[in-house]
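The complex is shown incomplete by one protein chain, all other protein chains being positioned as in the whole.
Each chain carries a letter (A and B) given by its place in the written order, and its residues are counted from 1.
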Amino acid sequence: MLPLSLLKTAQGHPMLVELKNGHLVNCDTWIFVKLSVRQRFSSVRPPDFEKIMQDGDRFWRMPECYIRGNTIKYLRVPDEVIDKVQEETKSRGDRKPPGVGGRGRGRGGSRDEGAAGRQAKGIGRGMEDAGAKGRGKGGPGAKSGGKGGGRGRG
Amino acid sequence: MASGLGLESLVDQTISVITNDGRNIVGVLRGFDQATNLILDESHERVYSTKEGVQQLVLGLYIIRGDNISVVGELDEDLDSNLDMSKLRAHPLKPVVH
């Protein structure tokens, strides 16, 4: 599974974004972040928003904000989103994962543009396969078991 | 090839990630891409301290941006589950200096 696929699926869900400078941005509508090479902006969208930015010990509520992808440290996504991605990849069959083509294009400047593009596609398929196998074996039971264990330790 | 980050073999395994800001995050690798952006499921952060045992904060599902990642390591789950975190003492890591 590609991080971007998860992110696309996470549109419409609340998520927490930490920026490299330490600011936390919390959103409860959809956020769309272009990670990685393209470094486009993310958009956090209306209609019924709740964007909260934490800046040290101060908090701001804002109608929306755009965050440059490369300033993001991590995104915290609701747990259930990952299951939705899996459904999607299954039903879509061998369609290219979203964002992969774009990434190839993002690399356009370099001389091995063609290679980068092809490679990106290859990765996408390979990963989908790997993911599907893993899912088949592990299944939802294994997952919840693992989770319980993790929390217990914590 | 650049695609062979070597992470394919770690998918659906528990891994340990050290980020540029010195955090240690442990979770199940669900996916990655060419930029080493990672999907970590059921993840938790381990907070090290010299004064008390290792604290584990439950984080859940995370996407970590690749350029914020210092180290990705395999984790032996059996070995790991035998660790007594409450007795471990360690200095917290310092952030990466660029």
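Here is the rule we use: a residue touches a chain if its C-beta (ideal position, glycine included) is under 8 Å from a C-beta of that chain, and two chains touch if they have at least 3 such contacts.
Throughout what follows, contacts and distances are computed from a predicted model.
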**Prompt:** One chain is missing here; what is its name in UniProt, given the choices "Sm domain-containing protein", "N-ALPHA-ACETYLTRANSFERASE 30", "ER membrane protein complex subunit 2" or "EF-hand calcium-binding domain-containing protein 1"?
**Reply:** "Sm domain-containing protein"
**Item:** Touch with the omitted chain, as defined above, among A:Leu2, A:Met15, A:Ile67 or A:Ile82
**Value:** A:Ile67
**Complete:** Where chain A meets the chain that is not shown, the residues are 16, 18-19, 21-24, 32, 34, 40-43, 51-68, 71, 76, 101-102, 105
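Heads up, the rule we're going with is that only the chains that are shown with their structure count from here on.
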**Complete:** Cα centroid separation, chain A vs chain B, in Å, comes to 17
**Residues of chain A defined as touching chain B within the complex** = 1-7, 20, 35-37, 69-70, 72-79, 81-82, 103, 119-120, 122-123, 126-127, 130-131, 134, 137-138, 143, 146-147, 149-151, 153-154
**Request:** Could you please specify the touching residues of chain B with respect to chain A in the complex?
**Result:** 1-3, 8, 11-12, 19, 21, 28, 30-35, 37-39, 41-42, 44, 56-68, 81, 85
